[in-house]
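In this view, the complex is presented without one of its protein chains, the others remaining in place.
Labels A, B and C are assigned to the chains in the order they are written; within every chain, residues are numbered from 1.
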Amino acid sequence: MADEPIRVTVWGEGRHERRDANVAAMYPDGMHTTIAAGISEHAGSAVEVRCVTLDDEGQGLPDEVLAATDVLTWWGHLAHDEVSDDLVDRVQAAVLAGMGLVVLHSGHWSKIFKRLMGTSCALRWRNGDDRELVWTVDPNHPVAEGVPSPLVIERQEMYGEFFDIPAPDELVFVSSFSGGEVFRSGCAWRRGRGRVFYFSPGDQDYPVYHHPGVRRVVANAAVWAAPSGAPRAETPIAYAPTGWYA
Amino acid sequence: MADEPIRVTVWGEGRHERRDANVAAMYPDGMHTTIAAGISEHAGSAVEVRCVTLDDEGQGLPDEVLAATDVLTWWGHLAHDEVSDDLVDRVQAAVLAGMGLVVLHSGHWSKIFKRLMGTSCALRWRNGDDRELVWTVDPNHPVAEGVPSPLVIERQEMYGEFFDIPAPDELVFVSSFSGGEVFRSGCAWRRGRGRVFYFSPGDQDYPVYHHPGVRRVVANAAVWAAPSGAPRAETPIAYAPTGWYA
Amino acid sequence: MADEPIRVTVWGEGRHERRDANVAAMYPDGMHTTIAAGISEHAGSAVEVRCVTLDDEGQGLPDEVLAATDVLTWWGHLAHDEVSDDLVDRVQAAVLAGMGLVVLHSGHWSKIFKRLMGTSCALRWRNGDDRELVWTVDPNHPVAEGVPSPLVIERQEMYGEFFDIPAPDELVFVSSFSGGEVFRSGCAWRRGRGRVFYFSPGDQDYPVYHHPGVRRVVANAAVWAAPSGAPRAETPIAYAPTGWYA
Partner (left out) sequence: MADEPIRVTVWGEGRHERRDANVAAMYPDGMHTTIAAGISEHAGSAVEVRCVTLDDEGQGLPDEVLAATDVLTWWGHLAHDEVSDDLVDRVQAAVLAGMGLVVLHSGHWSKIFKRLMGTSCALRWRNGDDRELVWTVDPNHPVAEGVPSPLVIERQEMYGEFFDIPAPDELVFVSSFSGGEVFRSGCAWRRGRGRVFYFSPGDQDYPVYHHPGVRRVVANAAVWAAPSGAPRAETPIAYAPTGWYA
């Protein structure tokens, strides 16, 4: 209902693109710019998107950037350990205060996702050119809007169960793979005043973020994760003594 | 914690076995007796199992049988419409008062399952000799105990999403099929004081209830669905005026 | 994201107002008009609200009205049994196809709510001039937006646990009463493609629908329950055979 655009910050690790020729070929300006373009393409003027990366100042998220972010998307893989604990603390605090967080693919193994889930976030995987079919199991969910079921991704890394996450508050997508594995590939949780969405398609070795259906899901998730109504609370949730009511 | 055995009643429609030679060949004494044998095989002295069928007196569940049932399993297909509304009312009341209910395969389309779910319980299906892989997504759940992941069923009817059910309180199994479809194949709900489990493998055209893993799941589900502790409440949950407390 | 206003139909039983002088005094044009005014007041041009009642043609919801309804609100008490089973069938089908439903107070005992829940929907109650405090337990939920916690209702009927409903998909409000009872007073479920919200404050003997906070909740719920994005599906969810994928 807000008229102000949702301020989306796309955080990219930005390392594969510089190290691996095949990744650079698919994502010449970085995976993050492709992710950002997909969000803008679908969400239009409802969002205002910027990109930051691990190697930017403050690991891309100094206080003033985080404070001006309504929804953060997170893709990382090689360098999870380089993300400072201080940044993890600050992102967690932002989510609990209302910022949305959209975690993508190998981001399942990031410090911030593990912090918010409380579990190992482990899974089984295989880099074997599987075809992934992403099926909608909650057709009423805003993140599934306009997404075909199944969404077909011709080549993709396999992520399989058991995926060690808390049972999602809302399970939106379940994938199958050529090898017969299944995976809860689109999951939503609420944490504090914030919303978290995990969407698994998106390996760096495949052009997944150019896929129209994937772009649609990521854009939907960014819009869905935005804090409803009021601007983000400035103050954390209180652990505080309280007087008698009334 | 109870010492008394759980009184399990296996309700079978019992029609395919008399109509279809292939079913009769696989299940010479009826599908229900095979289902019952699987439960006894795994749950042993923890259960006391009997079989009833649609064509028995009172459609198999006259008052005295229902009253002496802690957990009811339900398989039907051809004759859902023949089940009387009065029986559906009584089974629903028994579940709300604490009786467990394990609904199997095509039982998803039974009157009693639709009654308890409140949704259409529709799904997509194909009789095409798919291989079904049943994956555990909640390894801590009692119904998954001792069940390999995946459980492999070489030939089986495909049931695919969207499966129009309320989001399960506990999602235990997710299946994939040769055709690439996925299905929430093991789902738990609580309704009133009772527990409901749905397990999808089990078409009459395949020898699924002879499969050791499937038998294990059905037995686990029967034990899990039993009312905890005290005997089943005799009285329904009250819609009642109440005085001031204390 | 839709530009079209949400078409809200407020269904009122409309009997207390004609029978009971105290109700007529508080709600001279019927409880439904007060409920409708509260929705319009808060949701403004995002909604288009009309009122219908049980004694209107087709019990207020002939096919053409239901088909033109995105969100239906339901208040009934004296005459639940008069609502035809055919209407209950059609409202259920509409919800499963995507229509939102907001059930108010004594509507917990309506045929349509019991149909969608699958449980008895019984509760404990006392007409004893309790003060009700409605506390928000999901501050991030759109239905809680702008609602003080607690919302104080000085005089109200007590509704207490155990409330025999399926565990809500989202629990938004929990109330306490002067007598010390608690109640899950704001609950959300998804059923098929539709959303259902139950909000308990609202007895006919108290001027609850004039309360600014209550009006805000009902308006929020009506907006939240609207189908996301696309217009309501014309076709029900299929129970249908399907070919091999791709």
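We adopt the following convention: a contact is a pair of C-beta atoms (placed from the backbone, for glycine too) under 8 Å apart; a residue touches a chain by one contact, two chains touch by 3 or more.
On a predicted model such as this, the values are computed, not experimentally measured, just so you know.
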item	value
Among C:I6, C:A36 or C:V174, the residue in touch with the chain that has been omitted	C:V174
Options B:P150, B:G180 or B:G213, residue touching the unrepresented chain	B:P150
Among A:W11, A:W189, A:Y209 or A:W224, the residue in touch with the chain that has been omitted	A:W189
Chain C, residues in touch with the chain not shown (by the definition above)	131, 133, 135-139, 149-150, 160-163, 167, 170-171, 174-178, 180-182, 184
Chain A, residues in touch with the chain not shown (by the definition above)	92, 96, 109, 115-120, 122-128, 158, 160, 162, 164, 166-167, 169, 179-181, 189-192, 236-246
Positions on chain B where the hidden chain makes contact	1, 46, 98, 133, 138-142, 145-146, 150, 152, 169-170, 190, 192-195, 223, 227-230, 245-246
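In this section, only the chains that are shown with their structure count from here on.
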item	value
Centre distance in Å when chain B and chain C are each reduced to the mean of their C-alpha atoms	32
Inter-chain centre distance, chain A versus chain B - centres from mean C-alpha coordinates, in Å	37
For chain B, residues contacting two or more additional chains	160, 162, 167, 180-181
